[in-house]
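Presented below is the structure to which this report refers.
As you look at this complex, bear in mind that one protein chain is not there, while each of the others sits in place.
Labels run A and B following the written order; every chain starts at residue 1.
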Amino acid sequence: MTLDKFSGLNTRISPKATIGKNVLIGDNTVIYDNVEIGDNTVICDNCVIGEPLNAYYADTRNYENPRTQIGPGSLIRSYSILYAGSVFGEGLQCGHRVTVRENVTCGKHCSIGTLCDIQGYSVFGDYVRMHSNVHIGQHSTIGNYCWIYPYTVFTNDPTPPSDICVGPTVGDYSIVATHCLLLPGVTIGKHCLIGACSMVSRDIQDYQVAIGSPARAVKDVREVKDRETGEPHYPWPERFSRNMPWDGIGYKKWLEEGQ
Amino acid sequence: MTLDKFSGLNTRISPKATIGKNVLIGDNTVIYDNVEIGDNTVICDNCVIGEPLNAYYADTRNYENPRTQIGPGSLIRSYSILYAGSVFGEGLQCGHRVTVRENVTCGKHCSIGTLCDIQGYSVFGDYVRMHSNVHIGQHSTIGNYCWIYPYTVFTNDPTPPSDICVGPTVGDYSIVATHCLLLPGVTIGKHCLIGACSMVSRDIQDYQVAIGSPARAVKDVREVKDRETGEPHYPWPERFSRNMPWDGIGYKKWLEEGQ
Partner (left out) sequence: MTLDKFSGLNTRISPKATIGKNVLIGDNTVIYDNVEIGDNTVICDNCVIGEPLNAYYADTRNYENPRTQIGPGSLIRSYSILYAGSVFGEGLQCGHRVTVRENVTCGKHCSIGTLCDIQGYSVFGDYVRMHSNVHIGQHSTIGNYCWIYPYTVFTNDPTPPSDICVGPTVGDYSIVATHCLLLPGVTIGKHCLIGACSMVSRDIQDYQVAIGSPARAVKDVREVKDRETGEPHYPWPERFSRNMPWDGIGYKKWLEEGQ
């Protein structure tokens, strides 16, 4: 490339930030106080890492920015804003224009798609994949190896407006398809598949396929066939391994080996 | 903070803009001609205030930017674009990446969430709260003390595509939950509660809870109980007062005192 994303134009890095080895930081990107960026990470142009919390505007001089951690080997695409006070494990992938507010604990090898809006105060496991434009309300919990598809929303106020805040919980390996809504406090079990355009208002047990508005369990996920082969497709880790820790080994063997 | 959001880096302010006292304007932010910013307002980094209308591109030299007013005590978060030709009352709060087009009249103490897309030519009352990613089509009307939740869309063309443009109307104190769609020209009364994922195709009377697609009135909002206390939760101003003008006084007394 003749033109470089990492020319240093208007890049600003706090002297109180800690930057690992072999890190690229793009033009117009700002890294605020008390951010720690792991080795071999790429932060693209026009990003804000360690965005100051609301208290900053009340007293910009005396404000202390909480610690922010970006794991090694991460790639954060342009125009993303990650607030101070969150911790992301290694191998984070962010799309463009992602917003993540404070107090998020995010496991390793997670992916947060373009335009996602994470409202903070939530916990995500490892290998969580959020596609574009997912909205996660505060106090949500997402397990490991979950897939959340576009325009799905996690809500948390059962009688809006109120001061109650109870987010949804999604179990390991579960999939929530496009345009779904999870109502406050619902729990989706492990290995579930929530069909597109569903509104989940009650808990869903492990291995259930649930669809509709309100979502009802209609069958066991292990009965769903692959369209092309006619073979069962779920549990999906037995059929899909791209970028997963069982890639090359196979899910069953990986499980047997205690992961 | 060691690193400041308001260092003046690439900040550009038109000599024809009027900036109040004690105003902070962030890095990379542009304030165009004929913008008036009230006292004690914070405009964060990478914002555009008074974005020129489409006519600008046809004749950049002779174009006259219409007047834009941002009330005192406002806070506009980063990457927001407010077009020229709108008026916002005091205490405006904007999330990140908000887009508001021309000819919006917005009352005082309103809040417009991250990624909201307001298409212009609309009127909002006081204390309107729009959560993230709300889309308001042209010629919409929202009363006072309304709550609009994420991914809700106000539409305006009954036979698309056409040149007819009739937006929805939402009455005072009403709540439209997440992932709703308001069809062109519908009127929602006062103190209504529209449940999540509803498509409102017909008018809804005052104090109704309406759900479904199409939305049907199912009960009086005063019958809805708080999940924790078992007490009625609505009308919500009797139970919720954070950031509302009756905070500390109570809604009933505030009403009696003529507001």
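In the analysis below, contacts are C-beta pairs under 8 Å (C-beta built on N, C-alpha and C of every residue); 3 or more make two chains touch, one makes a residue touch a chain.
Keep in mind that what you see is a predicted model, and the values were worked out from it rather than measured.
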Query - Absent-chain contact - pick from B:R77, B:H135 or B:K190 - result: B:H135
**Report entry** Hidden partner chain, touching residue among A:A84, A:M130, A:I175 or A:V200
**Finding:** A:I175
Query - Hidden partner interface residues of chain B, rising order - result: 10, 12-16, 28, 30-33, 46, 48, 51-52, 56-57, 60-61, 63-65, 79, 81, 97, 99, 115, 117, 119, 133, 135, 151, 153, 155, 158-164, 179, 181, 183, 199, 213
Requested in this report: Can you list, in ascending order, the chain A residues touching the missing chain?
Outcome: 1-7, 9-10, 24, 27-28, 42, 45-46, 75, 78-79, 96-97, 114-115, 129, 132-133, 147, 149-151, 175, 177-179, 196-197, 213, 224, 226-228, 233-234, 236, 239-240, 242
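One rule holds for everything that comes next: only the chains that are shown with their structure count from here on.
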Query - Whole-Å separation of chain centres (CA-atom averages), chain A against chain B - result: 27
